[in-house]
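Please see the structure below; I have some questions.
Note that one protein chain of the assembly has been removed; the remaining protein chains are unaltered in position.
Take a look at chain A:
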Amino acid sequence: MAGKVKWVTDIEKSVLINNFEKRGWVQVTENEDWNFYWMSVQTIRNVFSVETGYRLSDDQIVNHFPNHYELTRKDLMVKNIKRYRKELEKEGSPLAEKDENGKYLYLDFVPVTYMLPADYNLFVEEFRKSPSSTWIMKPCGKAQGKGIFLINKLSQIKKWSRDSKTSSFVSQSNKEAYVISLYINNPLLIGGRKFDLRLYVLVSTYRPLRCYMYKLGFCRFCTVKYTPSTSELDNMFVHLTNVAIQKHGDDYNHIHGGKWMVSNLRLYLESTRGKEVTSKLFDEIHWIIVQSLKAVAPVMNNDKHCFECYGYDIIIDDKLKPWLIEVNASPSLTSSTANDRILKYNLINDTLNIVVPNGEIPDCKWNKSPPKEVLGNYEILYDEELAQGDGADRELRSRQGQSQGPRAGRSRDSGRTVLTTWK
């Protein structure tokens, strides 16, 4: 078992490189024999593309699934979730239960979304039902808040209408594709400020689904006071919480970076709203993450050489309901503050401990079941194998019992995954 792990990366970030070096791994180039490649999303496309791709050998691991975009592209994520819900409905699963208004009781966690220009007419119909609503336009393929804007009038998105003279079918390339979602204009405010949650989720395999949640997620606060007034629609500092945007605001602080640990959020909510509703909120957050993964699991290429660490963006509204906004395949590894650097360093460290057991040359045929001790700051979010072992009929009973009683999100005895009381 001699031989050091050979690593490559095309992302020059110290939090990565320091982690590799501290394990005594050896840096190589991509043309050499490598064992571990932390690659950007462009590179994974090449590796698995028909023309430029190549087979990975058993001792090679990469940090993306080939078709991760099923989850991480805004339009595909919505499409997959809609498909998943319909499938459950067809099966008659209790999870797909709806209320008297036709809204899903347990699976309504993505704000109403349409693809543009494809669903333009459907969108217009929905828009006319509540004309005072605000909608957020996001380009499908971009990140860091680029290209996002808010609208509250149909005229503002005229050029996406299918029969508009200004659009042309020729330019319906991926670059022009947008999603338009109902803007959550009643976000939970703390100190009068809007924030969103960034949570890290590691998936080591989709079938069976095995995913881990990083305990140290954080809240990203806007520097400017939130106001739902229409005059501030253009002020991106009020509405978007991406750090990339906030960093350029006048009030950006380089000590805390406008970030709060999730534990602070928990303390604040428990103190001001009570323990039950707070536990329910966090349970719901875990639920929607797992459901989103289950939704894409069937279409995901569950290549055994792959793992992926996602950045989940979640917004909580003032009724303490969490909404899934998007999932990032390449969460930023840039550190905006000292605390940030420590957090991301530890994130990578714990991730590597899980996916490259013992820091030795990997064998992708292993069972991907790391021992509990190496989890670090990760907690098991969902383990399909474990869940199935306990019997599938538990699912119904536990699901019914979900709203009763707080279930602490902390593991009590070894091995039990208390986060998943529903299976």
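Observations on the structure shown:
Throughout what follows, a residue touches a chain if its C-beta (ideal position, glycine included) is under 8 Å from a C-beta of that chain, and two chains touch if they have at least 3 such contacts; residues count from 1.
We adopt the following convention: contacts and distances are computed from a predicted model.
Of the names listed as "COP9 signalosome complex subunit 5", "Superoxide dismutase", "TBC1 domain family member 19" or "P-loop containing nucleoside triphosphate hydrolase", the one that matches the UniProt record for the absent chain is "TBC1 domain family member 19". Considering the full assembly, A:N253 is the residue among A:S40, A:S93 or A:N253 that touches the omitted chain.
Only one of the listed residues, A:T134, A:N339 or A:N377, touches the absent chain: A:N339. From the set A:V62, A:A96 or A:I190, the residue in touch with the chain omitted from the display is A:I190, counting the whole complex.
In the full complex, chain A contacts the hidden chain through residues 190-193, 221, 224-225, 250-251, 253, 255-256, 258, 260-261, 263-264, 267-268, 270-272, 274-275, 339, 408, 410-412.
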